[in-house]
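I'd like to ask you about the structure that follows.
One protein chain omitted, others in place.
By written order: A and B. Residues from 1 in each chain.
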Amino acid sequence: MKLVSWGSVAAFLAMGGYALYVWGSYGMVAATLALEVALLLRRRRTLLRRLGRMHRMRGGAGHGAGGVEGGFIGQGER
Amino acid sequence: MKPRHKRLVFVLAALAAFGVGTALVLNALRSNLLFFLSPSQVLAGQAPADRAFRLGGLVQEGSVERLADGVTLRFVVTDEVRSVPVIYKGLLPDLFAEGQGVVALGRLGPDGVFRAEQVLAKHDETYMPPEVAEAIERAKREAGLQEGGGPGLGGETLVQEVAR
Partner (left out) sequence: MSRRLINWFRFASPASFYPLAGRLAPWFAAAAAIFIAAGLFLAFFVAPTDYKQGEGYRIMFVHVPAAWMSMFIYLVMAGYAALGLVLNTRLSSMMASALAPTGALFTFLALWTGALWGKPMWGTWWVWDARLTSELILLFLYLGFMSLKAAIDDPRRAARASGLLALVGVVNIPIIYKSVEWWNTLHQGASIRFSSGTTMEETMLLTLVVMTLGFWMYTIAVALTRVRCEILEAEGRASWVAEALARERGR
């Protein structure tokens, strides 16, 4: 495998004069994918917090569930 | 019929209807949605006289010249059958070169010269390292083939496209 010889970090960053376009593309991809993951994890966290509160209010169902009536749910876990 | 089957029939019918509809629309568009016209089409009188249109083809080898004012460019766009002279004043894309595909937006003057307001480069789908391009070029020269070009340098695909 022959590697590209960039010579210097500055030459790598300059991308042969196309720095704005190349880094603008890769930067946008990185930023939007990271944003999507962050939003998704936040959605999940707030959802879990809300559901946790709700389940606690309904009498602590589920805490330490031994899977007795879990049926097919999550077999093989624990 | 069970409800599930009814739904299936409904979905399939909707799909079929939209499929036929789109096919008809596409067929109608097919003749009109030309992004650019080739020199042959322009010289055959297919170009609109009263409004701007796009002219597409190859920049003829050896035809690019700068006029005396230093900013106006004159070149010939060809589809290797007919050709149209173009004059243009403005910025050029990086890929603009002789033998390369271009799409120019502008109007055809009564003198038969196309006055472009915008010149875009059309490149082809070939990607390779410079050494390979040189090797191919050299092999072609040695085989006594025609000058310039290189392997599908924007040209061949464009010409095929235009020829259709």
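Everything that follows uses one rule, which is that a contact is a pair of C-beta atoms (placed from the backbone, for glycine too) under 8 Å apart; a residue touches a chain by one contact, two chains touch by 3 or more.
From a predicted model like this one, the values you see are computed outputs, not experimental measurements.
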item	value
Contact residue for the chain not shown (choose from B:44, B:67, B:81 or B:128)	B:128
Residues from subunit A at the interface with the omitted partner, ascending	1-4, 12, 15-18, 20-22, 24-26, 28-29, 32-33, 36-37, 40-41, 43-44, 47-48, 50-52, 54-55, 58, 61-65, 67, 69-70, 72-74, 77-78
Absent-chain interface as seen on subunit B, which is shown	4, 7-8, 11, 14-15, 18-19, 22, 26, 30, 33-36, 56, 91-96, 103, 118-130, 132-134, 152-153, 157, 161-162
